[in-house]
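Shown below is the structure under consideration.
Every protein chain of the complex appears in place save one, which is left out.
So that you can tell them apart, the chains are marked A, B and C in the order they are listed, and the count of residues begins at 1 in each.
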Amino acid sequence: MQTLKAADLIYLFKSWKDLFAEQREFLIALDGKVGDSDLGITMSKSFAAAAEALEAEGEAAGIARLLRTAGATMARTAPSTMGTLTATGFLRASKAVEGRDALETADMAAFWRAYRDGVAERGKAKVGDKTLLDVLDPIATTLEAQASAGAPLSDALKAAADAAEQALEATKSMLAQHGKAAAFQEKTVGLQDAGATVGAFLIRRMADFVASR
Amino acid sequence: MQTLKAADLIYLFKSWKDLFAEQREFLIALDGKVGDSDLGITMSKSFAAAAEALEAEGEAAGIARLLRTAGATMARTAPSTMGTLTATGFLRASKAVEGRDALETADMAAFWRAYRDGVAERGKAKVGDKTLLDVLDPIATTLEAQASAGAPLSDALKAAADAAEQALEATKSMLAQHGKAAAFQEKTVGLQDAGATVGAFLIRRMADFVASR
Amino acid sequence: MKKFLNDPVNFVDEMLEGIYKAHPAVTHAAGDLRCLVTAKTRPGKVGIATGGGSGHLPTFLGFVGDGMLDGAAVGGVFQSPSAEQMYQVTKHIDQGAGVLYIYGNYTGDIINFDMAAELADLDGIAVRQVVGNDDVASSVVGEEHKRRGVAGIFFIYKTAGAAAAEGLSLDEVARLADKARLRTRTMGVALSSCVVPEIGHATFSIGEDEMEIGMGIHGEPGISRKKLAPADAVVDEMMGRIIAETDYKAGDDVAVLVNGLGGTPLEELYILFRRVSQLLEARGVTAKHVWVGEFATSMEMAGASISILHLDEELDRLVAAPANTPFFQHVAG
Partner (left out) sequence: MKKFLNDPVNFVDEMLEGIYKAHPAVTHAAGDLRCLVTAKTRPGKVGIATGGGSGHLPTFLGFVGDGMLDGAAVGGVFQSPSAEQMYQVTKHIDQGAGVLYIYGNYTGDIINFDMAAELADLDGIAVRQVVGNDDVASSVVGEEHKRRGVAGIFFIYKTAGAAAAEGLSLDEVARLADKARLRTRTMGVALSSCVVPEIGHATFSIGEDEMEIGMGIHGEPGISRKKLAPADAVVDEMMGRIIAETDYKAGDDVAVLVNGLGGTPLEELYILFRRVSQLLEARGVTAKHVWVGEFATSMEMAGASISILHLDEELDRLVAAPANTPFFQHVAG
């Protein structure tokens, strides 16, 4: 599969929903280390709600509309930091792919660039602050490079997922500057950032999903 | 020793103080079964205070005065049911032995009769209601019988202590009618009454004390 | 033992020192910290005294203040204050109109308040007594005189306090307090034990998934211990026992108190009240006055109780009246 269509997007959200159902306890524990343990709950809840909403809306709505529904649903169901940032990401991605029926590598680069910019604007964090942004940025830049190089979507996404996981690993050595973790600067060193983990999960599952179809 | 004098009374209260210090945890546990676990605390505290007060007052005050001090001290330091009843008992005993320098068997019978009557009046319980009164009554009646028979004090107290322990055993089959235990009627069957246990302790230690001197 | 404590022996007195510093509206009489009295007695008003063991805040002493009580004798944790302390409080708060004692039905307290009343009588102070016995779980119908007094005493305080503030006579205040007593029922449930500071460990043990229906506020065993049920089912059982022995009719008004025992979050108390309100509504009964919070605790015990006062016209008026005490404020609607 070298493009992602509206019908695929609905399945992708189902797959994300399963992913976060599986990772619920892991994320609760991870967020519990320097946070408030809610990440597993908010992510599983919000992706479940989004998947359902997309299913109900149906592929006829088109990609942009589906992404908007996903974002709006998530904003309502999980207004935690990551919930709202993720919602913002999908809302911005929706605008970025307005009018597209099938996403190719260049569209996917636009998708994630908008996602990243939305998160950056809303959260006011910088790259290196040990947040979600630290994986979103390499995802966006890798996809841009892959698009310039003419890579097919599955290869491009695989490269982006690899970059994201590297970037996630790199968050371990950073000091948290935002969110509940910020108060525990030194204690956060050695731990991977919880929100960044969610970002890496998202792109890896998207890559696997596209590769498998 | 066939009479109890003021100096002895001061030692007896010390001995009672030690007794209730030793039995503290046991009485906490016993009162905890169908009560509020405070009996070990109130008894150890009140006898400690009384022993100290008697020591401070000194033998010159005389028996009646010492007993009054004991009662008044206990009323102040441990105003729980048993604390107040025990205080009432000593206050009434004080009146009953007014003017006596040395207590013989007949005086001891008067002591415990007054003690029993005071508890009965204040607590409004009847014999058989599973209270302290169930051991006070045989103590008083046994001592009266021993006095009529001309028994020496140590024999009389031993007989009273034996009767008290039998009576205590008999409280096991009774249903509690008063105090915190009353709400748990059936559950109290099989358990010896906590207040009656204190009564049996008191007379047994008094008998041993008199026998040992 | 997870407590903020210095020497456990000083628990009550240090608590009282804190209370006097925090609340200039109360002070102590007879040079004894444990004789807590209002700082402003009102000449000619019937005095109302209470007393009982510590460990139940805001009960008992927390309700001394405007529109409520005038004094409280303060005992050790879960222990009666002494007759002497009750007597000192009585003497201090008597304003010539006599004093009403309101306290819970516990042998230790009764014996001591009886003694105090005798002493006050020798001074020519008229004393009347109303002994709270609202705990449905602690004895059967017909044996109500054996029942423990628990959180429902709040309604007796509120009624009597408002009546005394209106300037009614001792007989009248006592009559109204007794009416509130007769029309109040409480059921409690405990999820965990309290810890008495001087004892230092749990008063009783209870399984991680168990509850005890009807447990007393000193940890006295209740009616039945069972698996913790959903909140609604717990309320259904508690309310079932209250309703079985009352005669609420459609159109009647009640006052409701959902009381936390110390360790239960307020959120959960509102989940319980929600169900109480559904059950009352289903019978056409209106919860006209509602209080949800901690009123009679058992240190850190997790658990709750439901108290219901069956209102009539005069009780309604008195319950609605304003009150302002260090631990309880009510702005009349």
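Here, a contact is a pair of C-beta atoms (placed from the backbone, for glycine too) under 8 Å apart; a residue touches a chain by one contact, two chains touch by 3 or more.
Quick caveat, the model's predicted, so the values are computed rather than measured.
Although one chain is omitted from the display, it touches the following shown chains in the full assembly: A, C.
Touching the chain that is not shown, out of C:D32, C:E268 or C:E314: C:E268 (per the contact rule at the top). From the options A:A49, A:V127 or A:A182, the residue with contact to the unseen chain in the full assembly is A:A182. Check C:T50, C:S192, C:N259 or C:S307 against the missing chain and you find that the one touching it is C:S192.
Screening C:E208, C:D247 or C:E313 against the full complex identifies C:E208 as the residue touching the chain left out. Annotation for chain A: contacts to the undisplayed chain at residues 28, 32, 34-38, 41-42, 75-76, 78-81, 83-85, 122-123, 178-180, 182-184, 187. Touching the omitted chain from chain C are residues 2-7, 11-12, 14-19, 21-23, 54-55, 57-58, 191-192, 208, 228, 230-232, 234, 262-274, 277, 287, 290, 292-294, 297, 299-300, 302, 304, 324, 327, 329-331.
FYI, only the chains that are shown with their structure count from here on.
If touching chains are joined by edges, the resulting network of the protein chains shown has some other shape, matching none of path, cycle, star or complete graph. The interface with the largest number of contacting C-beta pairs joins chains B-C.
Per-chain CA centroids place chain A at a distance of 55 Å from chain C. Note on chain placement: the centre of chain A and the centre of chain B lie 77 Å apart, centres being C-alpha means. Chain centres here are Cα averages; for chain B and chain C they lie 33 Å apart. Within chain B, contacts with two or more other chains are made by no residue at all.
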